[in-house]
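Mind having a look at this structure? Questions to follow.
A single protein chain has been omitted from the complex, and every remaining protein chain is retained in its original position.
Then we have chain A:
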Amino acid sequence: MGCTSAKTVAPEESSTKSEKVIRSAILIQKWYRRYMARLEMRRRCTWNIFQSIEYSGEQNQLKLYNFFADMLKQMKPDRTGQPKILRALSDNNRRPINCDVRTLEAEDAGLLLLSNPNDIEVGSHYNGMHLTFPLNQSQLQDLIQSFKTKKLLHAKYLLQLLHETRTLLKQKSNINRATISISKQITVCGDLHGKLDDLYMVFHKNGLPSVDNPYIFNGDFVDRGTNSVEISVILFACFLLNPNEVYINRGNHEDHIMNIRYGFVKEVNKKYSVYANGILRLFEDLFSWLPLATIIDDKVLVVHGGLSDTIDLDLISQLDRHKFLSTLHPSRSFDDENVTEVELMEWKQVLDLLWSDPRVQDGCLPNTFRGGGSYFGPDVTTMILDKYNLQRLIRSHECKVEGYEYTHNDKVLTIFSASNYYEVGSNKGAYLKLTGPDLSCHIVQYMVNKHSTKRKITFTKRISQVEKIAMRDLKRKILGCQSELITHFKSCDPENTGTISVIEWCNVLEGVMEMELPWRTMRPHLAKCDPSGAVLYNTSFSDMKLYHGSTESGHSITELLYRNKDSLETIFRIFDKDNSGTISMEEFEEALSVMINTQDISISHDQIIDIAHSLDLNKDGFIDFNEFLEAFRIVDPYGKDESKCMMSGDSETDSVGSDESERNTPSRKVDELKTRKISKLCDIQESEISEA
């Protein structure tokens, strides 16, 4: 390097030239790093929106549930005078009112009565897989293939498989003990949430479970996605084939009460119509037999949520896990007075294992963000791991951008296996391989890309796309609070100028929406400003209006219904015990009053009756609640873009009838006619949100 003195370039010139290059390089680097920082900021904002929406849903669910629990507590066993919802709910939880001794045998018999596969014939039109038990490896492979072509497994086989799985699960202890002494490695898979493509991706990269290839599935394989049934079938088939190499931990979504809100109940209803009830009951019971945790070679604890400072693994290994049909309540009965201290303690253990999240600071607090479980600090992790002589905690439960995240000095590893969880491009999925005698961690990331094999899109584009969806979701939430927001905006604007300051705008949104978001940073996406920098607050609604296809009630009531759509759906489904999709007028009225009571909002009884009557289109006294829930429309009065708009935001499940003959039953035809009538009603007002 130093011996180039022979060169004739004047040293001065060369140094200025290279200095110039360096200065230019720095300039570009500085600018590029700022550009990336801004992108990162946008990504964070987007993430905050998705997470806030998700967790506020979880909070509502618990609020609703606690509300029922409180009501039930006040009610005495005199069941005749009870509101219908309470009877429905306690039946749903099979309150052991008439049987003093709950025996497992009696329970098995009862369950079989509800879900006996032998009562079901496989029709000649059925074109899916035929299963014979015991299963073999080639049947598993055929199952995987048949689900790829969107074929449904017949109700008969599904029930058989669930019964087999349940019997085997019952023999397992609360804490699985896994070892890698033979296989030398083991794979841990986190939340899958009904996303079959992600499971297939894992199997594609990592192979099917076998004696040499053990797997731990760490809970939350159902809900949210559209293939919870198929994922369950494949996981259970793997488990039946390799009962000592496949470990399935329970997650907080392996719980009927969660399934009511988060889609699994809806999916089963759609796919199995008349058989749905039996299938759901069996799933509900099976979930309560899932082990709560797995320990690998006495070194690594794998659990869905996490820990708390009171976690006692000895207590956990002794309790009766089957007692917790739902983890949201301490016992099967709602008779809180008879819940003992011990029962409460056991319940807290289970709740903490399934619902907790780690936090960065020391200490342990109730998890108020989610509404259940604990936040545990690094000191809690160290204490519990040391107490049981463990090295590491592997947990899932939280979506992470990279599909995994280390915290607590690398002692806690979060692993999340559903890619594109919030939206296409929002996050990677990952699974974990533990190898060698010291169980070292190797993470494999992936992102399922269903639609295109195109060139990888850039970070920038991906963020813009995901951001757009997040803003759309947020705008819909805002629209649900329009009346209340306008009232508050106006109170900041006594002179009726149509403008308020940015700070006022942010305060109103934060107060009314009850979401702590960087409103100021997002403001340009949500509302316009005048040249002086004041917010033209009416632009917060982008000239959009919310309608309901079949009620003619006032705006604020439509908004109220829209805002609480998910909670209402939950209540409807609790009423709808036979899973028919319809409820009586009386039940509908009661559902609305329950919802209103939890919300601390006043609506007159007459208004409720009006809504109920306007929905009963064929005047038979029954209301199709799916129809009701799907009739919300967001309308742009200027009709910029007239196309259909799916309000629910979830993609439609492919409805494949298990048997052709089932699809054309008379009742179904009536339903179709009714739907057509309703959609005609809606067509007039249908229109796509314009994403200005």
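Assume a contact is a pair of C-beta atoms (placed from the backbone, for glycine too) under 8 Å apart; a residue touches a chain by one contact, two chains touch by 3 or more; residues count from 1.
What we mean here is this: contacts and distances are computed from a predicted model.
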Identity of the absent chain, which is to be given by its UniProt protein name, from "EF-hand calcium-binding domain-containing protein 2", "Translation initiation factor eIF2B subunit delta", "Signal peptidase complex catalytic subunit SEC11" or "small monomeric GTPase": "EF-hand calcium-binding domain-containing protein 2"
Candidates A:185, A:317, A:391 or A:521 - the one touching the absent chain: A:521
Residue of A:29, A:127 or A:491 touching the missing chain in the full complex: A:29
Where the unshown chain meets chain A, residue by residue: 20-38, 40-41, 44-45, 48, 359-361, 455-456, 458-460, 464, 502-503, 518, 520-521
